[in-house]
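A single protein chain has been removed from this complex, and every other one stays in its place.
Coming up: subunit A.
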């Protein structure tokens, strides 16, 4: 595997390879030293055009635990502000002997564009509304760990499906394992033809009833200004995982969220504290999954 750009074009076998390796990586994470030499001598650059402390830290730790040299470039300090094009940035990274680039970009396809124009490995840390493959992989890892399987599950994805790269990556990934996906959210936040990829529930109750997994998405509050939602309060009442809706969720249903959470908008604090809510575990598993991805992208023989 040279690049990880998305789950849409990854096979089931490739996904399983990452998840199985992540299991081993998690053991390393639990050890006292948290060190492996797998990435020693490798130069890993994190290029973030959008702020994301979580994802960036997770990738950075993953690379560091494996002995890589890491550099983090965020948009505020980068030359993008001076009008440097992405292609110029790629040339520079090339000259700086980058081995792996981890990129977060607000435009869909930006990591694909880089991959077409560089010799190093590219890992997509989220591109526009397109994909966030490592997030979906860590979700799948968490599901498999908790439920003991990754097949024939009923999964609900709730919230802003339209803008969510997490939703897209999860749909592409989970569907490869024969899982049944149901989505629900305000009509303004559902993309066209989503019914070709998933069931569309007609109510939140219907969406969460009899599910093995409920993935709740983060809502961007600026959508309010763009006329897509009206208010936080209204969102919580009709589309949030609030106390009223919790009645419909089984105690065995995993409740997941990619974080960071808008408490009291997408989900209530009380629900977040329940044992079937996996938000914190997902964070830990994220490091293990990213270690596995970094490992696979740097193995020349596997490329």
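FYI, contacts are C-beta pairs under 8 Å (C-beta built on N, C-alpha and C of every residue); 3 or more make two chains touch, one makes a residue touch a chain; residues count from 1.
Basically, contacts and distances are computed from a predicted model.
Novice: Consult the UniProt record of the chain that does not appear here and report its protein name from "Transketolase", "Tricarballylate utilization 4Fe-4S protein TcuB", "AzlC family ABC transporter permease" or "Dihydroorotase".
Specialist: In UniProt, the chain excluded from the picture bears the name "Dihydroorotase".
Novice: May I ask which residue of A:3, A:56 or A:165 touches the chain that does not appear here?
Specialist: In the full complex, the listed residue that touches the missing chain is A:165.
Novice: With the full complex in mind, choose from A:108, A:199, A:220 or A:262 the residue touching the hidden chain.
Specialist: Checking each option in A:108, A:199, A:220 or A:262, the one touching the absent chain turns out to be A:108.
Novice: Tell me which residue among A:43, A:70 or A:130 touches the hidden chain in the full complex.
Specialist: The single option touching the absent chain is A:130.
Novice: Give me the subunit A residues in contact with the hidden chain, please.
Specialist: Residues touching the hidden chain, for subunit A, are 8, 85-87, 105, 107-110, 112-113, 117, 127-131, 165, 168, 191-194, 196-197.
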